Each structure stands twice: as C-alpha cells, then as structure tokens.
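Once you've had a glance at the structure underneath, I'll fire off some questions.
What you see is the complex with one protein chain gone and the rest in place.
Showing chain A:
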Amino acid sequence: MLLIHCPYCDETLPEAEFAYAGEAHILRPDNPADVSEEEWRDFLFIRTNAKGPHYERWRHIHGCGRFFNAVRNTVTDRFLTTYKAGEPRPELDTLTEDGQ
C-alpha cells in the first residue's frame, strides 16, 4: 500500500484514504469553442503516461477532501513530493525519492 503525504493535513497516511485523480497540470482551454479537434483530443485523452517521475493529482477523499498534486516515480511507486494545488510544478532535479 502506498503511503501518501497530504500537504493540507500535513500527515502521511495510507493510500486507502486517497483517490487518484489522473495527470496533473493539464489546463482546460480558455476558449473551448475555438480549439481544433486535435487540441480537444489532446486535452481530453492524450496523457504523458510517464515511465519514471509522473506529475499527478490525488484527492484526500476520506480526510480533508481536497485535491493536491504529487510527483511519483511510476517504476518504483515511491513519491518524490506532494504539494498543494495551484503551487508551481517542482523541478525534477530538486527532488529525491522519499524526499518529503
């Protein structure tokens, strides 16, 4: 089971309290009517599916209920960091596994 640090509760808790919410930092187009089919496809369906560090969203669904972001290595399943929604994307070279 993954242990996940909620940046709002400031506690490291078991995965069962959290819901995965897909890749992070995907921006909805400001003007949906103006974008092409390809841009819609990319927004809706195309994902990085990174093998290695992956920026992703989690929700502390059985806790504070808030969404936050995380960087997790998808090969080892270890978290590099978690951070509040809206905070800038951390640079990978500043992170180490279990760095939180």
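What we mean here is this: contacts are C-beta pairs under 8 Å (C-beta built on N, C-alpha and C of every residue); 3 or more make two chains touch, one makes a residue touch a chain; residues count from 1.
Just so we're on the same page, contacts and distances are computed from a predicted model.
Participant: One chain of this complex is not shown here; going by its UniProt record, which of these names is it: "dihydrouracil dehydrogenase (NAD(+))", "Sarcosine oxidase subunit beta", "3-isopropylmalate dehydratase large subunit" or "RNA polymerase sigma factor"?
Facilitator: Hidden chain identified via UniProt as "Sarcosine oxidase subunit beta".
Participant: For the chain left off this view, which of A:H25, A:R41 or A:H62 is in contact with it?
Facilitator: Among A:H25, A:R41 or A:H62, only A:R41 touches the chain that is not shown.
Participant: Just the residue numbers, please: which parts of chain A touch the chain that's not shown?
Facilitator: Chain A touches the chain not shown through residues 1-2, 15-16, 19-20, 37-38, 40-42, 44-47, 49, 51, 54, 56, 72, 74-77.
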